[in-house]
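All protein chains of the complex are present and in place, except for one that has been dropped.
Right after this comes chain A.
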Amino acid sequence: MPYVGIVYLNNVKSASVMSRVSKKSPSVCTDMPLDNTDICSKLQLLKQILTSCFGPTGRLKQVHNNIGGHVVTTSASSVLLSSVSSSQSFINLIKTSILNHVSRFSDCGLFAAILCLSLIEQIKKSALRESVAIRVNNYLLALCTSYLQREDCGCRVKLDFCSTQNLITLARSVISSKPACVLTEPETLHISKLAVQAFLLTVPCSSPGLLVEMPDGLSEEDNLLNPLSVVLFSASLAGDISELGDGVIEAHSDVDTDSQILGQLLELGRQVINDEVKLFVCQKVIHPVLQQYLRSHGVIVVERLGIALMEPLTQLTGAQPVATLHTTIPPKTYGKVRDLCIKHFGSKTMLHLLPLGESAICTMILCHRNQTMLNELKVVCQTAEHVLRLTLREPFALVGGGCTETHLAAYVRHKSKSEVPETASVLMCSQTEYLLGVELFCCALESAAGALEHDGGSSLIDLTHAHRWMLPADAIKETMEDSLGFCGCGLVQSSPSKKWTYLNTKYSDFCPSPVFRDTRVQPHVLDSFTAKLSALQVAIETANLALDVKYIIQDMN
């Protein structure tokens, strides 16, 4: 069982109240937020919480509020950050930036947050002026993004859709990074394979289907002729009066409007039965008498489908929704399903609809031992699905396990050493300031890589490819090469000719060489290219923004 840390989240009253002009309902002002001790300590706490969650060996967090609500065990940034609320709008600024990234890309939220917070911390600790730091960061970010987009980028892997191996690795890296799912190694692989399978099925292919809630009163023995004709109603069939306008309707006591409408509904039912419809679906409520009538004629009735399933169902069956009650239903609005069957999943019984032809709809069934783990698994599978989908846009992945970060840091160090005077003058700062800015940026990248380690081991970097290596805490110095084995992503194997240095120690800069790709050696850990690239940009942009904030005005009304 992974170690579980408990974090209590409460709001601490803020802040220094500066001069104000008005007497009533003043805004609370904070001057120079990064010099404010309360804000700094909160930033540090946030960084600590997020860093300890990072990666497959990350520690879990239990989030519970002070009024005894539901307890969540997680290490996912989306869950963690959305449950953290701070009275400090400065913290919230960073939080929402990261959350917005996560809502678009699902992955790399923790990486973005850790990188952003370490960069702010590094710059705050140094004497570098904020405005200079912003310019340098901006310049280095452009350097990184253009390198990552390059053909010869040393930490990028091209994805091959002919083989599922890399896709499974990509999915597994996502799934294994969240220990709150409590999965064994084979279980992780199984889920990863399922995720890839589901992904491949939705890139149009055959044999998918859609599950809807099981209607009452349907026995499993019913024999149905295939394929089945389907009608889909989007208007209510409960017998309510249709919209005639804003005026008033006055009905005399002897007029039974309800039965008139019901009569019309039954007329509709008669037509449907004549047209040999076997599945009658309505988005809203169906009048019980109509339901009974249809069932007695062997029609399967599904009501209250809800708006969410309407579109997948129209896609799957080819039916067009009907909302008119008085005209005969046009034949072209009927859809078809190949078959339907009843499926049992634990305590749930579902109706499984199978499409007639090809359709890009399928359902993934997730099972787990308890609700908490299942919730985390759901989040993780959605992330995996999203990450896989992103590969359709950009068929690349970045080497994982912290290797991309160390590689980038080494590249930036090396690259920025050339043309120092020119760059410094473009950035309107002195050369010393520029070099300090570069160092801080690289340190922040490396500390994001180092954040993957939680068991007291040390992180190393090799001086050829600049990948990240883990040295367990109990390793003996003499047998270092043996205990290193493979680098973080699994592309490079340790050999006597290699040289290492501890991360965050000074090393003379070198140009990190790309790994010569032996096709037999496949990376063990891969990160989403699209998500990570955006996370990098969001992290630096958010850090720049935070450094640029000089004053906070909080409306207290």
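The definition used in the following text is that a residue touches a chain if its C-beta (ideal position, glycine included) is under 8 Å from a C-beta of that chain, and two chains touch if they have at least 3 such contacts; residues count from 1.
The working rule: contacts and distances are computed from a predicted model.
The UniProt record for the undisplayed chain lists the protein name "Bardet-Biedl syndrome 10", from the options "Bardet-Biedl syndrome 10", "Alkyl transferase", "BHLH domain-containing protein" or "Trafficking protein particle complex subunit". Taking the complete complex into account, A:Asn100 is the one of A:Asn100, A:Gln149 or A:Gln165 that touches the chain left out.
The chain not shown here is touched by just one of A:Val71, A:Ala323 or A:Cys511, and that residue is A:Ala323. Note that of A:Phe345, A:Tyr502 or A:Tyr551, the residue touching the chain absent from this view is A:Tyr551. One of A:Lys42, A:Arg59, A:Arg135 or A:Lys336 touches the chain omitted from the figure, and that residue is A:Arg135. In the full complex, chain A touches the omitted chain through residues 19-27, 29, 31, 33, 89-90, 92-93, 96-98, 100-105, 129-131, 134-135, 138, 234-235, 241-252, 254-255, 257, 260-261, 264, 311, 314, 320-327, 330, 332-333, 421, 424-426, 428-431, 534, 537-538, 541-542, 544-545, 547-557.
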